[in-house]
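Not every chain is included here, but those present sit where they belong.
Per-chain numbering from 1; labels A, B, C and D assigned in written order.
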Amino acid sequence: MTAAHYLAREGTKTVVFERQLRIGGGMPGGGMLFNRIVVQEEGKRLLDEFNVTTKEYGNGYYIADSLETTSTICSKAIKAGARIFNSISVEDVMIREGDRVTGLVLNWSAVPLAGLHVDPLTMRAKVVIDATGHASEICQIVVNKLGAKLRTKAGRVIGEKPMWAEVGEREIIENTQEVYPGLIVAGMAANAVFGAPRMGPIFGGMLLSGERAAEVALEILPRLKVS
Amino acid sequence: MTAAHYLAREGTKTVVFERQLRIGGGMPGGGMLFNRIVVQEEGKRLLDEFNVTTKEYGNGYYIADSLETTSTICSKAIKAGARIFNSISVEDVMIREGDRVTGLVLNWSAVPLAGLHVDPLTMRAKVVIDATGHASEICQIVVNKLGAKLRTKAGRVIGEKPMWAEVGEREIIENTQEVYPGLIVAGMAANAVFGAPRMGPIFGGMLLSGERAAEVALEILPRLKVS
Amino acid sequence: MTAAHYLAREGTKTVVFERQLRIGGGMPGGGMLFNRIVVQEEGKRLLDEFNVTTKEYGNGYYIADSLETTSTICSKAIKAGARIFNSISVEDVMIREGDRVTGLVLNWSAVPLAGLHVDPLTMRAKVVIDATGHASEICQIVVNKLGAKLRTKAGRVIGEKPMWAEVGEREIIENTQEVYPGLIVAGMAANAVFGAPRMGPIFGGMLLSGERAAEVALEILPRLKVS
Amino acid sequence: MTAAHYLAREGTKTVVFERQLRIGGGMPGGGMLFNRIVVQEEGKRLLDEFNVTTKEYGNGYYIADSLETTSTICSKAIKAGARIFNSISVEDVMIREGDRVTGLVLNWSAVPLAGLHVDPLTMRAKVVIDATGHASEICQIVVNKLGAKLRTKAGRVIGEKPMWAEVGEREIIENTQEVYPGLIVAGMAANAVFGAPRMGPIFGGMLLSGERAAEVALEILPRLKVS
């Protein structure tokens, strides 16, 4: 949603699909159900931009309310023009010439939950951002169904390392990149795909990764319009 | 949450307990998963106050994005000072002299979902608002466990009538009241308790009921402080 | 669907809501999964009209393929102009002045199956036919949520008697009637509501009840147009 | 069922086993529960043959009612002489000399659903058509239990590629072939077995694949009778 906010603010047509009725993934639950999140200086800069209240905790760490953070970013992203569709699952990707990712194959999340056999619909997209967390589901589809190589050392999803918050937070920014033609990876999925450590309850890297994903998308989109 | 926003804005110490990780109850899902809501003129006034975008649909009806509505109200309620705890279930009420409701008995929602046998904790409250929807769970506890009479014609929860949106929207405001000493009922629970019709996907009455519940609470609280 | 076929053929705007993806209720499964159905002379007349093949079994009984019967009636009802929406559940009824039934409150069947909390949508209807089988769900809603009296001896749903095929088949036709203003009951629901015996694997009465329900609806509709 | 219709029309003894009570697989659910299907010119030719109503959508695409399509094809296939047994699952294949597929091992679908341990029965067949969709279950049994090589590049089930409707629709016809002695593959299973792209909610290829499977079967059957 952070990425969606920045993209929409630039006038890009932006759509977010969320599998749950709930937005924000694991963030509303905070850490072990205590609904607070922790960010560092860099993350605080983004929360300030969104006007989310933070409280200094010491050592360069700040605490915020996890529900205030999620709802405020969601509210601002929609206001900026992003469209968010909840309760929708990504079943597959759409490809075209050169096996480039050119869209998503979508279904109601209720359909598989209810054990129904119903066909999906499709949506074209110039750029897809995989922000599906630890599972990095869209990257997995590209590897498993296309047999394609990702731009990682192993050519495939390497899998996240155990938790090392400081390293994880640092590497997530550089891992937020176009990992396959038409597919950017962001958030925890970025570290999972490139084999970087897990981050833990410090959510600053998540927000910065969203900001970075928007930048990457904005670099790619004009090139597409030319060709 | 609407009630929480108005209460917190007046400087009242306000806490919301939400059973789900997700906030906003059924509102994020819109009508049949199409995530839009409909309000009338009166409801639009509230959405304008929260600065939620609405689009005229005709005949005095307005459409809004259900996620924008939920996230914006949540964001503003927390900013106004309300505390929201998600993933917490109400197991029981706390009573004192005269069987007045004086607090809630709470547990992690994960505990019953996981089938664990773990005791709850308690929280004192001067006024409790039952906004548990069709089930009106807190009122049911008062009737079933206390054997107490509510201020309805039948003395108990009458149960909502089938859908008649216009009547339901109208009656919800007057049904939003202190239904038992220390217990206000609001939202769909108000119509369920007083046997008024269900409202349907027109969410204006919900918001107005929240506003009204805050007014009722603000009338009751000073009286408590005196005694 | 039989009723839908006859109504649509008369130019009436007809919509069928089916909870399953599958149409035809219990008929496709035949008797104990042996996919044949049995009808008497009277039922055979209807199958002949639909051009469904029957084979004489003796004693005035005829056998038909349960899938041919269901698919052919469905195919012809749609051709005649009826609209069938599958995977949709009826959650409630809509009422207006005098508590007359004036529509249905609908949701995707996948929503409750998936355990989601999502609000329904509504559809107006001049006449509603309850063909929900043994459960007679719409009549139950009218009794339980409205507290209304049905036109049965007990004023409520009496419940089907044990199986007595001959009597059940005979009484179903007269039980197919307007049981509450705006609500016709047909098929097994008719016998359940009026306390007549269950019918068993002889499906002739089901088809004749559908035909009768269409006649009853056609009698009621012009009266509504006048008023 | 399309294949069954053409085979039965030629006087071939044809039996269809369907795991569900419902016939037509994913077609009755349309796309994301909106019960319409889309076909191109070529698919429309088949729907015209079955006398299914279509409406032009533009660009050579036509829309049809998914329930009308399923029920009409089912109705006509049975009328043409095909036998359809629903609620029956294929557990295994039967083999004879040279490990040729010569029949199916069947059980009530209710037996595994109910977690019962009950042995199956068998049915001989000159030609088996695997139309089990994405899972291509019968081909998987041949590969996994027989260790046999299919007539694909990899000798095994390659797995469907992500969605590319145009390519998928084109390749499905040539992938509809005898993939192992006595075993034809059709529908989505054909593309899954040969590693062609998924097709999406455009169902024309499905119907044409059924027509082609019938042609392939009719070529094989006389040769069997001679030997």
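A few notes on this one:
By our rule, contacts are C-beta pairs under 8 Å (C-beta built on N, C-alpha and C of every residue); 3 or more make two chains touch, one makes a residue touch a chain.
All values derive from a computational prediction rather than experimental measurement.
All protein chains share one sequence; of the complete assembly in this entry, 4 are displayed, while the total copy number is 8.
The rule is simple: only the chains that are shown with their structure count from here on.
Counted as hops between touching chains, the shortest connection from chain B to chain C is 1. As a whole-number value, the distance joining the C-alpha centres of chain B and chain D reads 52 Å. With each centre defined as the average position of its C-alpha atoms, the distance from chain A to chain D rounds to 38 Å. In whole angstrom, the spacing between the mean C-alpha positions of chain C and chain D is 33. Of all residues in chain D, those touching 2 or more other chains are 20, 29, 33, listed in ascending order.
Taken as a graph of touching chains, this assembly has some other topology, since it is neither a line, a ring, a star nor fully connected. Chain pairs that touch one another: A-B, A-C, A-D, B-C, C-D.
Listed in rising order, the residues of chain A touching chain D in the complex are 92-96, 105-108, 111, 116-122, 141-142, 145-146. Residues 20, 25-27, 29-34, 159-165, 197-198, 200-201 of chain D touch chain A in their complex. Residues of chain A that touch chain C in their complex: 21, 87, 108-111, 113-118.
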